[in-house]
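Just one protein chain is left out here, and the rest sit where they should.
Per-chain numbering from 1; labels A, B and C assigned in written order.
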Amino acid sequence: KDYKEPPPAPLFEPGELKSWSFYRAGIAEFVATFLFLYITILTVMGVVSSKTKCSTVGIQGIAWAFGGMIFALVYCTAGISGGHINPAVTFGLFLARKLSLTRALYYIVMQCLGAICGAGVVKGFKKSIYMANGGGANFVNPGYTKGDGLGAEIIGTFVLVYTVMSATDAKRNARDSHVPILAPLPIGFAVFLVHLATIPITGTGINPARSLGAAIIYNRDHAWNDQASSSMGALFFQWIFWVGPFIGAALAAIYHQVVIRAIPFKSRR
Amino acid sequence: KDYKEPPPAPLFEPGELKSWSFYRAGIAEFVATFLFLYITILTVMGVVSSKTKCSTVGIQGIAWAFGGMIFALVYCTAGISGGHINPAVTFGLFLARKLSLTRALYYIVMQCLGAICGAGVVKGFKKSIYMANGGGANFVNPGYTKGDGLGAEIIGTFVLVYTVMSATDAKRNARDSHVPILAPLPIGFAVFLVHLATIPITGTGINPARSLGAAIIYNRDHAWNDQASSSMGALFFQWIFWVGPFIGAALAAIYHQVVIRAIPFKSRR
Amino acid sequence: KDYKEPPPAPLFEPGELKSWSFYRAGIAEFVATFLFLYITILTVMGVVSSKTKCSTVGIQGIAWAFGGMIFALVYCTAGISGGHINPAVTFGLFLARKLSLTRALYYIVMQCLGAICGAGVVKGFKKSIYMANGGGANFVNPGYTKGDGLGAEIIGTFVLVYTVMSATDAKRNARDSHVPILAPLPIGFAVFLVHLATIPITGTGINPARSLGAAIIYNRDHAWNDQASSSMGALFFQWIFWVGPFIGAALAAIYHQVVIRAIPFKSRR
Partner (left out) sequence: KDYKEPPPAPLFEPGELKSWSFYRAGIAEFVATFLFLYITILTVMGVVSSKTKCSTVGIQGIAWAFGGMIFALVYCTAGISGGHINPAVTFGLFLARKLSLTRALYYIVMQCLGAICGAGVVKGFKKSIYMANGGGANFVNPGYTKGDGLGAEIIGTFVLVYTVMSATDAKRNARDSHVPILAPLPIGFAVFLVHLATIPITGTGINPARSLGAAIIYNRDHAWNDQASSSMGALFFQWIFWVGPFIGAALAAIYHQVVIRAIPFKSRR
């Protein structure tokens, strides 16, 4: 066995607060999440605001926008910040002790700020279209229960975080040369695939920053519209898009670390 | 020639029954097939339950779901279990003596259990939609004979297993650097392509676990509905989705081992 | 410069006729072209035989079928036969002296036989659908002149063969590590892209074996139908789908060998 499991990251690492690379990583997460929301929510607006979906890129095009952006952004930022662009991924990797608590919280704040700004720019282009078409916010669609929505978010995030953990596994990277090389591609595909399956249920969150950014930008204006059902809807449903992804990420971290890697049983040696 | 054909796997290898990696591999196959059925059957339900296909990800989106999931899951599980996720692939690789009979049977059982659970979760979301739209089960579509369906399954599985064997060929891996690196991608594409071609004929099986899982979950309830034609249909047609893929896998194994590798003529040396 | 341009292949190489790998390569080209026509023409039939394209994989799905199959098949056969699956590619590589005349002619014959068999199997599934929908044969569509069709085939094949030559260039392979690793992917994409652009003009040939296979299987029956315009159409137009691709392949070979590589000016040294 010619690989070494890296030691777990400490909860708090004072040294990293003094390094430029720590702050640079947060800026990279902010910019990446900004671009992610900008491109994806703009694509959603183009599709949902059209009467006939045939003259747009279609629902499948929306799925490609989400998955493709994650592919490109993970590729671009992997070497700078690790390329999370998603609080659920950050949470899962934190549970696996791949980064410190300080860094995890810092990343999540920057991701949420980036997402809010990205959705805000889309609204700035065409406020009327944005507000008339749900603003790209995640809802549990009529006909589905909150439990359905929560379940869809849990399993969907499991697929994503399980793929991330497989792609960044130290043991496999040492043994299989193709694992690190393709890494951003299956991660992007995982996002694409979950969108194919669960857009009809929740619009697909599996990324709390993406859900929060769209919900905040969409509801800030609606507060004066007195349409209680839809106006508060996006924020009301928010808990599903934080609790679901975090449970899914935790399950993926447990599955990978305990079942696949059996790390708890090895660490005593 | 700087490569060594690995020796054929024994039919029964007692040692592997004592190793954790053997049981872990089965768990990985179970989880992967569970996720495979969950994402793909949920995508199918989203498309077929909509009146206008234009407001869904479309039939092409279904093909992407099947192919894309195989790509991501082969990437994730290749280093753990070999990444079969399909009894026909396990059967083909067993014929090529890449794994023991014990392991092959164990994988197939775990794949079928995972598929049944995955389809069950989809049904749990919206039972009425699931039962009203065929449950993602494979049928020979009206207008095609059983022979057509069998033929489509045979050739489709040949394409898949031939791609798997080319991607994992020891001789080529030693010589062409791109063979192992891209491997999960052409395997996923093979599944995508066969779906593009044969969804109109059988819905595309080429994976007995996928066909069995959907058929069992779909028919368990229908048994009390007295709609003989559709209720027993999925199980009635089942033999096609086991015999066809196994014949296709066997032909691919013969083509690759005998014609391409000429292994029978070499083994005496 | 740490690479060596391989010497040009002789026109006739007696030695290769005695090697099993020569005959195996031809079998691999036959099987690959068979599978190529089978999957692609079956996909075309599924789309064109449906009244509403929205409930099929669509014209874009047809383009994916052609491009995706070339990606998967080049990946699988590159190490066995070079992965041509197309007489125009064989012709272009022959002009660049990458293979002998004997081998080129042998490949082209095997490709054409494989294509005829592949189209034949599709017709076998549903003869009535096959004959009523043009059999996947290439035509110059109404509204376009033969010159348009010829031009589209020339430039389209140029795109494909130029990509093939760039991907297999000995100098670049020595210098850029990513060139050989991804190779099958841009080659497959080239086929996909030319289909996106020229399906409305000719249905996109850029592969004489594919055009011949579909035309022969489609017209054999029509000979008795007395519908001169459509019955002889496919064979009547055939010259366009041989002359066009061969001119395009020749231009790509000249561009790559003379302009990019300047091989004529170096060979004297």
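Before moving on, here are some points about what is shown:
Note that a residue touches a chain if its C-beta (ideal position, glycine included) is under 8 Å from a C-beta of that chain, and two chains touch if they have at least 3 such contacts.
All values reported here derive from a predicted model rather than from experimental measurement.
The absent chain, not drawn in this view, touches the displayed chains A, C throughout the complex. When the missing chain is restored to the complex, the residue among C:Ala9, C:Ile201 or C:Ala214 that touches it is C:Ile201.
Checked against the hidden chain, the listed residues C:Gly58, C:Gly118 or C:Gly134 yield one contact partner: C:Gly58. Interface note: of C:Thr163, C:Asn219 or C:Gln238, the residue touching the hidden chain in the full complex is C:Thr163. Touch with the hidden chain on the side of chain A covers residues 20, 24, 27-28, 31, 35, 38-40, 42-43, 46, 50, 52, 54-58, 60-61, 64-65, 68-69, 71-72, 75-80, 121, 125-126, 180-185. Not every partner is drawn; the one left out touches chain C at residues 52-54, 58-60, 63, 143-144, 148, 151-152, 155, 158-159, 162-163, 166-167, 169, 171-172, 175-179, 181-182, 185-186, 189-190, 192-194, 196-201, 255, 259-260, 262.
Just so it is clear, only the chains that are shown with their structure count from here on.
At the interface between chain B and chain C, two copies of one sequence, fewer than half of the residue numbers in use appear on both sides, so the contact is built from largely different positions.
Among the remaining chains, A is positioned farthest from chain C, on the basis of C-alpha centroids. Centre to centre, using the average C-alpha position, chain B and chain C are separated by 29 Å. Our note on geometry: chain A versus chain C, Cα centroid distance of 41 Å, whole angstroms. Under the contact definition stated at the top, the residues of chain C that touch 2 or more other chains are 54, 181.
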